[in-house]
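Structure first, then comments.
Here the complex is missing a single protein chain, while all its other protein chains stay put.
The first chain written gets the first letter, and so on, giving A, B and C; residue counts start at 1 in each chain.
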Amino acid sequence: MAVLTEEQNMLKDQAQAWSRDEAPVTRFRKMRDSGTDAGYEQATWQDIAGMGWTGILIPEALGGSGMDYATFGVVLEETGRHLVASPLFASGLVGASALLLAGNDAQKQQWLPGIAAGTSIVTLAVDEGPHHAPEQIAMTADASSGSFTLNGSKVFVLEGGSADAFVVAARTSGTAGETDGITLFLVPADTSGLGVQPLKTADSRGYADLTFRDVKVDAAAVIGTADAGFPILDAVLDRARAGLAAEMLGTACEAFDRTLEYLKTREQFGQVIGSFQSLGHRAATLFMDMEFARSCVEAALRAIDEGSDEVPILCSLAKCKAGEFLHDMSNDMIQMHGGIGMTDEFDAGFYIKRARAAEATFGGQSYHRRRYISHFGI
Amino acid sequence: MAVLTEEQNMLKDQAQAWSRDEAPVTRFRKMRDSGTDAGYEQATWQDIAGMGWTGILIPEALGGSGMDYATFGVVLEETGRHLVASPLFASGLVGASALLLAGNDAQKQQWLPGIAAGTSIVTLAVDEGPHHAPEQIAMTADASSGSFTLNGSKVFVLEGGSADAFVVAARTSGTAGETDGITLFLVPADTSGLGVQPLKTADSRGYADLTFRDVKVDAAAVIGTADAGFPILDAVLDRARAGLAAEMLGTACEAFDRTLEYLKTREQFGQVIGSFQSLGHRAATLFMDMEFARSCVEAALRAIDEGSDEVPILCSLAKCKAGEFLHDMSNDMIQMHGGIGMTDEFDAGFYIKRARAAEATFGGQSYHRRRYISHFGI
Amino acid sequence: MSDLDAFREEARSWLNDHFPSGLAHRSPPGIAGFGARLTGDWKAWQTSLGEKGWSAPTWPAEYGGGGLSPEQAQVLGAEMASRGAISPIGGFGIMMWGPTLLDFGTEEQKQRYLPPIIRGDIHWCQGYSEPGAGSDLANLQSFAEDKGDHFILNGSKVWTSGALEADWMYGVFRTDRNNKYEGISFLTLDMKSPGVEVKPITLISGQSPFNEVFFTDVVIPKENLIGEKNLGWNIGKRLLLHERQGIAGSGGANVVGGSYDIEQVARDYIGLENGVLADGAMRERIAMQKMFAHAYALTGRRFGEEAAVHGPTPAVGIMKVAWAKDNQNREELLVEMLGNRGLGWEGSGFSDNELKTVRTWLRSKANSIEGGTTEINLNLVAKRVLGLKGY
Partner (left out) sequence: MSDLDAFREEARSWLNDHFPSGLAHRSPPGIAGFGARLTGDWKAWQTSLGEKGWSAPTWPAEYGGGGLSPEQAQVLGAEMASRGAISPIGGFGIMMWGPTLLDFGTEEQKQRYLPPIIRGDIHWCQGYSEPGAGSDLANLQSFAEDKGDHFILNGSKVWTSGALEADWMYGVFRTDRNNKYEGISFLTLDMKSPGVEVKPITLISGQSPFNEVFFTDVVIPKENLIGEKNLGWNIGKRLLLHERQGIAGSGGANVVGGSYDIEQVARDYIGLENGVLADGAMRERIAMQKMFAHAYALTGRRFGEEAAVHGPTPAVGIMKVAWAKDNQNREELLVEMLGNRGLGWEGSGFSDNELKTVRTWLRSKANSIEGGTTEINLNLVAKRVLGLKGY
């Protein structure tokens, strides 16, 4: 792991201890078994807000602590280990990033203190089809006399069922496939014509599909500039990808640790199964994948904090490498545990379900391979 | 291995004994070290012709034995094991197939007896770029007053330096990328304007690049019908692919057998290295690949003999699966042998060099994956 | 008319009289093979078939079997298949326990156990796996203490398919703690015995036919011992062969039920451009998946042809490994192609096919574990097929 600052070390210790003691996977299981639509427990969410993690990125003047993405990553890695369910990532990182990057003062004043306090949940609504494809936005926002009318739908919006407001990417000009003509809007959840349908997903996280039927917002709802929203969206997405990659890294690291522990204790044929070379070599290879994924995730977060030109390429790299490692690790967690790994009573199922959902969110491995290589002119 | 007929069993025994005793890899090495351009020794070639393998496909009336492709495959598998270098495949299978499928009586009478006797070598000249792409033929054949003028080039023509005649695919109409407009010509090697440049390749087989500068042939040189040569070419290529896949299967099986033997005898840390699970499991997986490749090769040859509709799909499957197995096996042959596998003194280098050359010939794995899946409407 | 033709006439005539045509091409209700209780036409068909003994066509008639020759059984099978007549009598009793009993049981045991299996009256479950003994099956600990005329059984079994519905269990149990392999006995027990408790297992894919079974001072009469005491491992192993062949022989179809067409999913969820899948990398991966499945099918056919001439080959050991790999690859591709539509669990937000794909994908993860893990199977191939030492 990267050399941490004192502040980061403190937050890491806090996140580690709290996740382990107060929000272990048993708590996630209880939430899952309760069948709640929200995908998280209010008590957990209040704990998180109380520790101030929701305000990590938000300036002190607006109720946050004004720290950086690398620090957020440290926390998400720990919560990711225990599959902690909450809108921390969707609102505290993604929603906040949109406002921080392009919100005007009024928008910031209105929403960021609430995000920091955990009293407002703001999330991003971008995709409209089964695959992540921000350039393919088709949802329309028709301008007339100073207001906009939104029509269309958004799918798989993270924490969509709990959100107080959505950052919505819609098309004010051009057609699907073009990056020009996209505008970001901040749309409160209670706006007339906006329908929210929560989804029951395999990973028990909170997602919702949204429908927009003649949803009217005024010009003050525009984040940034009309028609020129794509670069902002892209920047927000890259922050989301790096943050999610940190969470995924944590999830995969915990799967690795638990599996390694099993390899050291489970006996078959009179020896611990980790002593069988086919398993030991796979564990060593997964260790390599883990270290490589970590390097990429940390480099992406650092690049964001440093304002590097390499943000897009490093965020695609991080999301892809964390995704590859989590994919393989979640499969091998089951395989190396054998039959027990297949039972719902054991936690491996939670890890593989979360794995595939996180992989698909904000672009899977295949998407980010294409995005990465497009930077090399082929 | 498939259940063989009595005839096939006899030929298999003959090919096995002769390859092992008369044409082992040491003989190939001697040919390589001699630096000959031809890529084979005359004595070997005369042996092969003497045993009648050159005439396996050719009717008895024309000097052959009128057997089938499955039988040819049995022989090629055995010669492939020992990397036997000769124009048997290029002429006895590929060249003969073109004439058998679409040659007129005069052409058959003129060339097939010589092919069967080994006194004529006829080979196929199809590709013009670095990758197999029969639809991309750009070489032109301009018709005027009953004759054709050929201009362009052909690359990597198997046994091109030794051939007495070429089956040349050229374009009489249309443009590169279209299947219509291709015509096959039988062009003697001594035709004026035809240049032959032998190549020194890593696998020491005989290949040549051809250049055509105003090469004139008359209408009697057309095989089949002008402009409608592609279906014939495709059928010839499928036979070539299945036959080459059989040879590749033999090459890979020998690599497997030698490696397995090494795993059973080489000791490290006081035990045979095959007892290390990481090597044993890889050997078991390679065994699976070997059995799967065999099933595909045998099915493709059988489909040709039965005139099945599935010839294209099975030939692509066979070439791809034999290619995948040979690719992996030739890599693992070196890795499992360790340092000795890297020395020119040992034979593994011959196997990996032959592997990549055979993989690239008449379409590599990637080409055949595309061709296979195109049959499923995606 | 040959004897076989005569038999064909007999079979046709009997099926005309006894097979309810309304059941044509339908599968028996309940979890296939785990013996649901039948009613109506299905019950009538079960009774006819069972009384005729054609639920176990080649078993000796003296135990209620059909007493048919293999050739006759083939004719019967073809006739039933041609009219879509599926036997509702199956499961462990027919597939594994009966054949094993014919080899290893005493005359008395055959008379006692076989007729109700053939009639489909008694449903069996198989007590093999234990929590502490996964791949190392013989490391089982459930202990049947010898009390003279009976055993007292304590311990537990896991992965017991159909235990909730079963009337009886056969299985392997420890009777000597000092000998790993020669301390195991093959016993049967009535699932209604006091001290037997069954707890269903939910899998990561949802409900399952699997159970845990707990034994607390369960009394097992000595007459329920099959073979000799402490020498039950050989009987148990023989039975396992049937299990592995049964699983790998299902030929690429997943136990949960086939997933839907991969090309169609590609078209619907990724889309074509100029008649070709828009994602070239995914197109290659689909090709690889389909070509592997094709090679698997051709290999199964070839092994069959060769076995008919040369006898069985140990090379079939690779088929179980390949089957698991094929299933898992295909399901991963399907879930990836579905994108966020491949993450649903229940509810109206997803189509039935989407929800089914998710469950099938999760269920497929067991394919490389059940019936011998991929690792164990590769060990077996390395040892038995390749002749390598140390496995």
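The criterion applied here is as follows: a residue touches a chain if its C-beta (ideal position, glycine included) is under 8 Å from a C-beta of that chain, and two chains touch if they have at least 3 such contacts.
Here the structure is a predicted model, which is why all the values come from computation and not from measurement.
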Listed by label, the shown chains touching the absent chain are A, B, C
Per the whole complex, from C:40, C:200, C:221 or C:280 the residue touching the absent chain is C:280
Checked against the full complex, the residue among A:62, A:199, A:246 or A:296 that touches the missing chain is A:296
In the full complex, chain C touches the hidden chain through residues 279-281, 283-285
Residues on chain A facing the left-out chain by the touch rule are 1-3, 260, 263-264, 271-272, 274-277, 280-281, 283-285, 287-288, 291-296, 298-299, 317, 320-321, 366, 369-370, 372-374, 376-378
Per the touch rule stated above, chain B touches the missing chain via residues 127, 129-132, 155-156, 197-204, 207, 209, 268-269, 276, 278-279, 331, 334-335, 338-345, 348-349, 352-353, 356-357, 360-361, 364, 366, 369-370
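Criterion: only the chains that are shown with their structure count from here on.
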Per mean C-alpha coordinates, the chain lying farthest from chain A is B
Taking mean C-alpha coords per chain and comparing to the overall C-alpha mean, nearest is chain C
Between chain A and chain B, the Cα-mean centres are separated in Å by 52
Chain B and chain C have mean C-alpha positions lying a whole-number Å distance apart equal to 44
Expected list for chain A, residues touching two or more other chains, is 276, 278
Multi-chain contacts in chain C, i.e. residues touching at least two other chains, fall at 375, 378
